[in-house]
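Missing here: one protein chain of the complex. Every other protein chain is in place.
Think of it as A, B and C in the order they're written, each chain with its own count starting at 1.
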Amino acid sequence: MSEVWQNQSALPGASATGFARVDEIGLRGAIVLRGDLSSSAVKNVATGIGGVDMPGTLGINLVEERAVAWMSPDELLLMMPYAEVDVALGQIHKTLEGQHYLAQNVSDTRAGFLVSGARAREVLAKLTPADVSPDAFPKGVVRRSKLGQVPAAFWLNDEGDIEVICFRSVAQYVFDLLANAAKAGSEVGYFSIPD
Amino acid sequence: MSTRLATGGRLIDHAAPMTFTFNGKEMQGYAGDTLASALLANDRMLVGRSFKYHRPRGIMASGAEEPNALVGLGRDGQFEPNQRATTTELFDGLESTSQNHWPSLDHDIGAVNQYLGRVLPAGFYYKMFLYPRAFWKHVYEPFIRHSAGLGKAPQDRDADSYEHFHVHVDVLVIGGGIAGLQAACAAGRTGAKVLLIEQTAHWGGRAPVDGGVVDGISVDAFTQNLIAELDAMENVTMRLRTMGAGVYDHGYVLGYERRTDHAPDMGGPRHRLWRIRAARTITATGAIERPLSFSGNDIPGVMLASAVRDYAVNFGVAVGDRTLVVTNNDDGYRTAIALKNLGLDVPAVIDARPAGGGALAQEAASLGIRIETGKAVAKALGGKRITGAAVCAQAGTGSVDEEIECDCIAMSGGWSPVVHLWSHCGGKLIWDADHAFFRPDPARPPLGAEGQGVVMAAGSANGALDLAIALADADYAGRKAAEATGYRPKRGRPPEAEQAGEAPILPVWQMPEGADQTLRAKTWLDFQNDVKVTDVQLAAREGFESVEHTKRYTTLGMATDQGKLSNINGLAVLSEALGQAIPATGTTTFRPPYTPISMGAIAGEARGDLFQPLRRTPMHEWHEANGAEWEPVGQWRRPYCYIQGDETPADAVTREVTAVRQSLGLLDASTLGKIIVKGPDAGQFLDMMYTNMMSNLGIGKCRYGLMCNENGFLIDDGVVARIDADTWLCHTTTGGADHIHAHMEEWLQTEWWDWQVYTANVTEQWAQIAVVGPNARNLLEKFTDDDLSAEAFPFMTWKDVTLNSVRARVFRISFSGELSYEVATPAGMGRAVWNELLAGAEEFGATTYGTEALHVLRAEKGFIMIGDETDGTVTPQDLCLNWAVSKKKHDFIGKRGQQRSHLCDPKRWRLVGLQTLDGSVLPDGAYAATQARNANGQRKTIGRVTSTYYSPTLKRGIAMGLVENGPQRMGEVIDFPMLDGTVQQVRIVDPVQYDKAGEKQNV
Amino acid sequence: MLMLKCPYCGVMADETELSAGGEAHLKRFGPQSSAEDFEGYLFARENPKGVHVERWRHVNGCGKWFHAARCTLTLEVFGTYSAQVTAPPQDIRDAIRAKHPDWRWRDMA
């Protein structure tokens, strides 16, 4: 038999630089967890795996490669290193056994991009109807909306450092959108740059 | 003649000359010029031809309301027709050409139309060209079309790019004149998030031209202060060259930013469409001067008085050496005074008001300007440019007192507030008789989501023509708007301006009052569309009494300026003709955009590769690199077949089908939908979703299922696998993935919300590869030690298999009738697994195959395909799939629908196989028909083809179709009329035409 | 261009983030129902030139279905609320009746 087969993210190493940078973030573990978000068991297993506090409505809490994001009243997205997903899933099944819940590995379902630069917000504002101004879209908020013609979600890792996720099949489209919107010479100069 | 003054021109830079061309002729202008001011500086009075009569046309205005000066700009991929010279900023190397004439602007054959004017009245099209019938298409219409249109149509693909930008603000201020600036300041001072947009390249609007004193300083200095203050506010954004294009529901406003029109080499997007959500919008869009209606008011050299003033003050251009001013209000005097102060000759001011004007009139008189009150222009003299004016009494019928020589007539018919944006979204107007204009009715504003008024008008756009009142009005609007969005305005007085003591306007809709037919027939209302006073009067006489009727019948206000100059004058003439007051007549509907915006800007970035998302499977690049002939399926692209060497697609399909039947083929099935359904009530839920039973499906087993809508018609099908006690995996069609998932969620959220079920669409988590053919097992066994034998892994089951250390979920199902496995691995692994399986498959002479081979394979087996055998009107029973429709279940989605009389009609068309007697391939879409005809004379049809292919396996055409109670007519031969008049004889046969026993898939 | 507040995630959603789902609070009629009831369920629709109670899905967002009361003539929105109720809650009815005192909806009191 041949050697170990290689796993790939949607657009390995894809990167573009304009007035902002766009980089594909590579493989990352992700689990969709649906259940009663008010139940302590769900909270515990989610925060345990995420290594962060339970986020509120529209919230996301991150630390390094881990995060817990609120996706809907009965859905969380847990993020972690790619290799840790199976263990995490096992943990969930063990903890929530007998409860009504759904947990699926969705690590390969999505593609992720980092939009970085002082004017990163402008790149998004060209493509989404969501309000991405500093007061409406601060750190700690995850916004699910549209980017161009496809659904996407985005949040701030830090000011000037926005993470965007979309479905894997449209990774190229979304990358092209972001790269095009970030082209040098198309700055809008709308959002005041924090100093 | 029209010339550039040695000095002056507040907007131009005498130190920065620029070269441009008009109709190929090189001309000079300055930075800061508009194309219009530069043309005038070069004494170019005749700039175009009118739409209908091809009359000579000159520049009439200095802004967005210009009806005449439309030019073609640029060339090739950057050519743009119908651009207004008055809103085109000059740049070095600008190329412009005039429009709508042949052979040349100065000598235009079409100009004969103006002598036919009499036989081309309003609506003449409707009364002429009636006979003979054939002539309309072949003679009349081609002639009319040829003379129609203004600019040339672009030929090439647009060389520029465009984009959108979404913003959410508290207060949007549209218009950067003094009112807009003041309103934005008042709002900005409260801390509200403010966006201020101005369509021109300059702040301040008319005020600096018209002059005045505010808070003790010149209005010019005052506006500079406002701009400086706004600039310093963090919470305020200011954008020039950005027009408020349209106001839509729920506070949605479009801003049209012309980024590079004035600097084509600047790079970046040409236009940017701002998509603004504003809690409150202030329209400080100013006012537009009205022309006066006198004979010959369309001759080049007749211009709005304010425009004459603008060209002199802003651009240092004297439109004429001798400018006659004709007015019915005080504002006209401002032009006379401005020109006089620049040392230009003003032979007289013709003031229609018997009592004449106020303070400004006195100032003019003191400058030694001759003033004639109670007078009118009976007739403007000249052809391609003004040579003089015949003056008469306004009260009379036009008997001429004297002729005054002049080369420019500056006319002022009063002002109309720009109410377009206020009106786009339902804002209502009131007629202000004192000022003779419509202005926004503050009591009936456009309403927002909470039923509150969300738009306010400010300044002259609100009818406040006087500087002092306009400033107070704007200040109030700014504060109110901010307050409404939750900010607290500080107290403080609005700026104070000296009020000019103006005498009231005298509405003059016809000059002179009693003008006779010959004069009225040469009095223009709509300069671009050639609508005259007599046309409107004729429309009224013929019963086109609604303003909308008159507009459509005469084309008044339907030109590219959308009647900015003509509407009110036309309205007044119509009202007079109908003997009713102007408000009783009402206005036509104002529709977006305020001035035309580029289609490119509307589409934004969505062009070329970004036109629509293209969904790609993990193996997409491989297909592309290996001869895939693509077939769009929704937003996916799937390989239709793979072309090798000089194969035709048909050859390729034949090769692919044969390989699968004889040995082995691989198909990228990743696009198939995969939905996880989990929970204590999941089985019960799936029993409602599918027509057949799913709750009793054994763990580890697979079952083919059908889904219907409530109408009972088939919408999707696929294999369902039981994963564990409370988890099912539902496969859908490629197109179905998203909407079937949505369909499930809809029922769960809105009907059975008490059922304990969760779903997840995991379609994109998995790459799925169909390994199909007699050697399928042999191939997989090369990669695993797991037991894949028929006993350990029977047909219609699934199991987790380790393929070279990769955990794969393998379904033993078949859509081809062959031994077949569908191998699902995490999407990220898909490409690697695909490559390795292909490498391993070489020894079996395997091939990859596409959707067409897939279709042929399933058709040979009589398997139905959603979208081919179904079209939204077909039931499972029609397809003889009753075995998959549970009789036991008391309910499922579609069950009740299928009980309706028409759906259980025994005469329904049902699925059969079709075989042409000569073995040829039946054409797609063909119908079977009898000789009978229905009451409407249509041939009676009794069936149709749903799928038809050449079968490489059977070496003949095979087809499936729906035939009137077909299953009872096996062996019967029916007629399929062909389009060439021949008839195909076709035998009704069993849909399954290959391996009826189904042995091959069971080995 | 409508903007509706999703009652589940609180987002003021742009029309392009939503999908419309037609009349709200329809009662489903199944296999045992009469021809009239079934036809009514599938096809008879309130189509008022006035306040309309309707379904929306926050499709490009939290994915939840919700209800809205909206005037089809002014596009005024009287509120959005849970999809898991069979009639508009009292506060929504009050908001509507404040503006349209004699508003009625099918046989709903």
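We take it that a residue touches a chain if its C-beta (ideal position, glycine included) is under 8 Å from a C-beta of that chain, and two chains touch if they have at least 3 such contacts.
Here is the rule we go by: contacts and distances are computed from a predicted model.
Asker: I want to check something: the complex is missing a chain, and I'd like its UniProt protein name from "4Fe-4S ferredoxin, iron-sulpur binding domain-containing protein", "Sarcosine oxidase subunit beta", "NADH dehydrogenase subunit L" or "Carbohydrate ABC transporter permease".
Answerer: "Sarcosine oxidase subunit beta"
Asker: I'd like the shown chains that the missing chain touches, ordered by label.
Answerer: Hidden chain, whole complex, touched shown chains: B, C.
Asker: Touch as defined at the start, partner being the missing chain; which of B:18, B:254, B:664 or B:893 qualifies?
Answerer: B:254
Asker: For the chain left off this view, which of B:580, B:612 or B:696 is in contact with it?
Answerer: Final answer for the missing-chain contact: B:612.
Asker: With the missing chain put back, one of B:13, B:141 or B:843 would touch it. Which one?
Answerer: Among B:13, B:141 or B:843, only B:141 touches the chain that is not shown.
Asker: I need the residue numbers on chain C that touch the omitted chain, in ascending order.
Answerer: 1-2, 15-16, 19-20, 22, 35-36, 39, 42-45, 47-49, 52, 54, 70, 72-75
Asker: Taking the full complex into account, what residues of chain B touch the chain not shown?
Answerer: With respect to the unshown chain, the touching residues of chain B are 51, 78-82, 118-119, 121, 124-131, 133, 136-137, 141, 144-146, 148-158, 246, 248-249, 252, 254, 275, 425-426, 517, 521, 534, 538, 541-546, 548-549, 552-553, 560, 562, 589, 591-593, 596-600, 602-604, 606-609, 611-612, 614, 631-633, 640, 711-712, 867-868, 871-873, 897, 900-903, 923-927, 929, 934-939, 941, 944, 977, 979.
Keep this in mind: only the chains that are shown with their structure count from here on.
Asker: Could you quickly compare B-C and A-C and let me know which has more C-beta contacts?
Answerer: Looking at B-C and A-C side by side, B-C shows more C-beta contacts.
Asker: Measuring from the mean C-alpha position of chain A to the mean C-alpha position of chain C, what distance in angstrom results?
Answerer: Roughly 32 Å separates the two chain centres.
Asker: I'd like to verify one number: the distance from the centre of chain B to the centre of chain C, where each centre is the average of its C-alpha atoms, in whole angstrom.
Answerer: The mean C-alpha positions of chain B and chain C differ by 29 Å.
Asker: Two or more other chains touching the same residue: where does that happen in chain B?
Answerer: Those would be 277.
Asker: Can you pull out the residues of chain A that are in contact with at least two other chains?
Answerer: If we look for residues of chain A contacting two or more partner chains, we find 129-130.
Asker: Any idea which chain C residues touch chain B in the complex?
Answerer: Touch list, chain C to chain B: 1-3, 14, 21, 28-31, 33, 35, 38, 42, 55, 57, 59, 63-65, 71, 74-77, 83-84, 99.
Asker: Quick one: in the complex, what on chain B touches chain A?
Answerer: Going through chain B, the ones touching chain A are 163-168, 193, 234, 237, 266-269, 272, 275, 277, 605-606, 609-610, 612-618, 636, 676, 678-680, 756, 758-760, 762, 764-766, 782-783, 804-806, 826-829, 831-833, 836, 839.
Asker: Tell me, which parts of chain B touch chain C in their complex?
Answerer: 248-252, 277, 426, 447, 449-451, 710-711, 742, 745-746, 749-751, 753, 890-891, 895-897, 899-900
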